[in-house]
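Just one protein chain is left out here, and the rest sit where they should.
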Amino acid sequence: MPGSLFGHLFRISTFGESHGGAVGVVIDGCPPGITIDLAEIQAELDRRKPGQSKITTARAETDIAEIVSGVFDGKATGTPICILVRNKDARSTDYEPFKDIYRPSHADFTYDAKYGFRNWAGGGRASARETIGRVAAGAVAKRILREQCGVEVLAWVSRVQDIEANIDPADVTLAAVEANIVRCPDAAAAEKMIALISAVKADGDSIGGTVDVVARGVPAGLGEPVFDKLEADLAKAMLSLPASKSFEIGSGVAGTYLKGSEHNDEFVMKDGRVATTTNRSGGVQGGISNGEPITLRVGFKPVATILQKQMTVNNKGERVELMPRGRHDPCVLPRAVPMVEAMMALVLCDHLLRQRAIGG
Amino acid sequence: MPGSLFGHLFRISTFGESHGGAVGVVIDGCPPGITIDLAEIQAELDRRKPGQSKITTARAETDIAEIVSGVFDGKATGTPICILVRNKDARSTDYEPFKDIYRPSHADFTYDAKYGFRNWAGGGRASARETIGRVAAGAVAKRILREQCGVEVLAWVSRVQDIEANIDPADVTLAAVEANIVRCPDAAAAEKMIALISAVKADGDSIGGTVDVVARGVPAGLGEPVFDKLEADLAKAMLSLPASKSFEIGSGVAGTYLKGSEHNDEFVMKDGRVATTTNRSGGVQGGISNGEPITLRVGFKPVATILQKQMTVNNKGERVELMPRGRHDPCVLPRAVPMVEAMMALVLCDHLLRQRAIGG
Amino acid sequence: MPGSLFGHLFRISTFGESHGGAVGVVIDGCPPGITIDLAEIQAELDRRKPGQSKITTARAETDIAEIVSGVFDGKATGTPICILVRNKDARSTDYEPFKDIYRPSHADFTYDAKYGFRNWAGGGRASARETIGRVAAGAVAKRILREQCGVEVLAWVSRVQDIEANIDPADVTLAAVEANIVRCPDAAAAEKMIALISAVKADGDSIGGTVDVVARGVPAGLGEPVFDKLEADLAKAMLSLPASKSFEIGSGVAGTYLKGSEHNDEFVMKDGRVATTTNRSGGVQGGISNGEPITLRVGFKPVATILQKQMTVNNKGERVELMPRGRHDPCVLPRAVPMVEAMMALVLCDHLLRQRAIGG
Partner (left out) sequence: MPGSLFGHLFRISTFGESHGGAVGVVIDGCPPGITIDLAEIQAELDRRKPGQSKITTARAETDIAEIVSGVFDGKATGTPICILVRNKDARSTDYEPFKDIYRPSHADFTYDAKYGFRNWAGGGRASARETIGRVAAGAVAKRILREQCGVEVLAWVSRVQDIEANIDPADVTLAAVEANIVRCPDAAAAEKMIALISAVKADGDSIGGTVDVVARGVPAGLGEPVFDKLEADLAKAMLSLPASKSFEIGSGVAGTYLKGSEHNDEFVMKDGRVATTTNRSGGVQGGISNGEPITLRVGFKPVATILQKQMTVNNKGERVELMPRGRHDPCVLPRAVPMVEAMMALVLCDHLLRQRAIGG
C-alpha cells in the first residue's frame, strides 16, 4: 500500500522527486469557501526553500507555486486543490558519479532493496524537496485553523547540538522566530547557533538538534481514542519528516523521571472553562485535546550528506570510497521549522473535521 | 472518523471498555493457513494482565480469551478473527463517587468535551484494558513474522525513573526479560527497580521510565515513503499506548547531539548482504528497513491514578478534593512490555504484507 | 487488503462464519448520545432470520443479539459498539459429504483458489449469516437517520421472476411491506409471488427477482464527487449482498432507452425548496442527493443451493454428482428486504457524517 497520502478528512497526497519535472501536492477535503491565498502559500514555501541564508544549502530553487485546480474566485471550491512547483536547479549530473554507490545513512540502499532500482538523480522521493507539498498544504491548513477556530501554530529551533534556547511557548511570536536566520526566538542562543552551524559547514560536516512547536487556541475534544490519539497522529506526522529521530509530547522524556504526584496537571476553572494549572500533558489527555496549548518537541539528526570522505559499498557489493561534492545543508533545523508547523496544522485540521463529523 | 482501527493490510480493530460486557479485537487480513494457537495468545495476555505480581495493580482479571471466528482446524482461514475477553472483576461501584469529578491527567474531562458524556464506570475506552485486543492480535502478528520471515520482536524495561539497565539489543533474550517481575533483563538493575516501585507503591504514588524494543531479522525493504515511513508508523503505534510520552528510533535524542561525521552508519558487506558497522539509524533509512535490527525506545509517564489527595474540579465547574481509593498500578512499565512488542509486531506485519503487494 | 469493513465515518466491520462460534459486527463512529435499543435491533434481525415463514429456509436460528460494548445507560458512547449473535442450529455434519466438492455457483471453488483451503462447514464467510451484522448495524443507522434528519428507509419485493408489483415509492409504508410473508406491499401480486415460491420450493428449485428501496427525506448535499458518488457507494453496498446481480438508480435500465428531452427532471420550487417534477435521477444528481426520494432497484439471482441433482467437479478435479439435501431458501427476496434497507441506511449515515465534516 502506497504511503504518499496523509490525513483522512483533510487529506493530502504529495508527488514528485528532487530531480524530476515537478513536485507538488493534491489537497482533498478542504472546506469550501476558505480563501486560498497564493501569496500566503508562497511565503511558507520561501521559509522552506534552499538557499535562503548562509547556513542552508546553496541549491538555488525559486520554488514558485502554481495552483492548478480546486480554487474559484480565490476560494476553495471543496474539490481537490493541486499545487505544483517545477524543479529548476536540478543538477542531476552531480549525482552521476554516485549512481551505483550507497551513500551512508541515505536511502539509496533501502530504495534499491524495496523497489529493485531507483531514481539516482538526487534523493528521489527521499529528498527534502518532497516536503514542498506538505508546506504548501500546511499553509492552507493553518488558514483553516485560524479562520474557523482561532488556532495558531508556531514552531522554532529550540536546540542546536547542545545550545539550548530558553523560550516560553505561551508567548513566543512568529516575529521573534523570523527575527534571525536560524529561527530561534532566543536571540542570544540564536547567535551561538549560527556561529556553530557556520563552523560545522566550514568543516563540510552537519549537525542536529530539536524543533519545538506549539498550537494555541485548540478547542477541547479533538483526537480519537484509541489508535488515532492526537499525540499518535502527531508522532507519525513528525517522524515522517526527513531526518527526524525523536518525538516528545508535553513533559516528554523529562516527564518520565517524575512521580505521578509531581506530574499530574491539576484542573481549575479559568475564564469559565476547565483548565489546568500546569501543562505536562502537553494539551492532550487520553489522546484528546483539553484546550491547553499543544506542545511538542521533535529531534533531528545531523543530515547524512557531508562533504567528507567516507567508506561504503556500491550496488555490486564492492567497498568504495565516497567523496561527495557540491551543496549540502549543514543543519536541517531552520528549514524544518515550517515543515513541523505544516505537519502540526495538517493533523489538527484533519481532527477538527473529524470532530465535526460526529456532530460535536 | 473513528479511531479504533490500526493497520491497513494486517488490520485490527479493538472494542470494549474497562467495565462493559467484554473487550476484544477483530483481526482482518491474517494470511490464510497461519496456525492460530489459543495457548500462545493466552500466554501473551497473561504477561499483560493485572494482578500478575506485587508491583502491579491488584485488579483480579483472569483475562481468558475466546476465539469467536476466523479459525478452522487451528488455522486462520483468511477471514476476520474475532477474539473476546469477558470483563470479570469490574467493580464499577468503586467509581461511582467520582462520576462527576475530573480526575487529574485522566481522560474524564476530554471524553466529556468530545462526546458530551461518558461511561464513568472505570476508564471506559481510555482504560488500559483496551490493550488486551492489541496484545492478542500482537501474538498472531508475532507468529506470522516468525513463521514467514524469521523475525523476532522483543521488548524490556530499560529504565525506571533514573535506574537504567545496561542491555545489548543484539543478544537479549525472552528468558532474560521474563526472569524477573519488572521485565528488565539486567538483573542488578531489575532488583533496584523492583525496590523503587515497591516504595513508590507504598506511598500511593506512581513512577515512569522507558521500554526498549528490538526487532531482529527484519528483511530490508519494509516501509513506505513518504508518510508511511516505518518509523512514522512505529511512532504512531507507540504513542497510541496509554501513558506514552516519547518515542526515539535508533540513536534517538542522543543522536541529535552528534555531528554527521559521527552519526552516519558505514555500509559494509556481511555474510553476503549489505550491512552497517553501527546502527544509529535503528534499522531504518529513508523510512525503509535496511536489514539491521530495528531499535526503539518509548517513554511512559507515571500513571495518573495515585492514592493521594488531589485538588480538581467536577463537571459543574466546582473545585473539589479527590481522594481515590482502591487499586492502582504504581508503574505501568512491566505490563507495557507485551504491549510495545505487540505494536511493533503489528506495524511490521502490516508492512510485510504491503511490501508483498508490490511484488517485492 | 481485507474486505470486511464498510463505511468511513460511520464504519462497520462484520465477522463470523455460518458455522463458527458467532457472527457479529463492530460499529465504529456512531454519534454519541444516540439511543441504542436492543429490541429495535432484534426486530430487524427477526425480519432477516431463517425459518420465519413457510417460504424461507427451515434452519432454526433464534439469532438473539447481545450488545458487548459501546453503550452506557442505553446510549451510544461514541466508541465501538460490538454486537454478537451466537450460532445455534449449525449442523456442520450436513456439509461433511460435500467438503471436497465444488457446489455449482457457490463460493467453494473461489475460496479455495483464493485462500488455499476453506471452512467447509457451511458457507463460511460467503454464507448469508454474515449479513446479520449488517442488519444489526443498519438498525442503528436507521435510528440515526430518523432522529437526526427525519430520513425513512424502506424496501420491498418488487418482482419475483416475472410477477411484478405495482407500488408508488412516494407512499409505500412499512405496515404494507410487513403485511405478508413475501414483503410485497401489492397484496394481489404478493399472493401470486407466494404461490410461485411455494411451487418452486416443492420442486427443490429456487427463483430470483428484484427488491426496490426508497429513502425519503434525505437532505440535499449528501455524496461526494467523483468516486464516492452516492450512487457509486450505493451500488457497491448492494452488489456486496449475496446473490445480487444488478443495480439500477432512478430510471435505471429503462431510462437508457429515453432521449435527454424525455429524461431530464425539470426543476421547480416546492414548499420553498428546489424540487423536481419527475425523479428519473432517483434523488441523486452528479453523485449528490438533491432532496428528492432516493430510489434504487437491486436484482437477485435464484440462489445456488437447490435440492436437485447436479454434475460438478471436486477439489481433485474429478467429475462428481452432487445431490444436496437438507434445508434451502427457495427465494432470497423476502429476507433480502431488511438487508437492502440496512445497506442503504449505512451508506446514507456515512455520507451524512461526511457532509457534516466539511461544515455543511
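A, B and C are the chain letters, set down in written order, and residue numbers restart from 1 in every chain.
Operating definition for what follows: a residue touches a chain if its C-beta (ideal position, glycine included) is under 8 Å from a C-beta of that chain, and two chains touch if they have at least 3 such contacts.
Just so it is clear, the model here is predicted, and its values are computed rather than measured.
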Given C:A113, C:A170, C:A187 or C:M323, the one touching the chain that is not displayed: C:A113
Missing-chain contact, candidates C:G78, C:G122, C:G208 or C:P293, resolves to C:G208
Could you tell which one of C:G122, C:G250 or C:P293 touches the chain left off the display? C:G250
Chain C positions in touch with the non-displayed chain are 1-6, 8-9, 14, 102, 104-107, 109-111, 113-116, 125-126, 130, 159, 161-162, 200, 205-210, 220-229, 231-240, 244-253, 255-269, 272, 274, 276, 280-281, 284-291, 299-306, 308, 310-313, 317, 319, 354-355, 357-358, 360
Contacts from chain B to the absent chain lie at residues 1, 8-9, 29, 31-32, 78-79, 148, 225, 353-354, 356-359
Interface with the undisplayed chain - residues on chain A: 1-2, 4-5, 8-9, 11, 13-17, 20-24, 26, 28-29, 32-33, 66-72, 75, 77-82, 84, 114-119, 121, 124-125, 357
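Basically, only the chains that are shown with their structure count from here on.
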Here the gap between chain B and chain C, centre to centre from mean Cα coordinates and rounded to Å, is 39
The distance between the C-alpha centres of chain A and chain C, rounded to whole Å, is 46
Chain A to chain B, mean C-alpha position gap in Å, rounds to 26
By residue number and range, which residues of chain C touch two or more other chains? 1, 8-9, 29, 32, 78-79
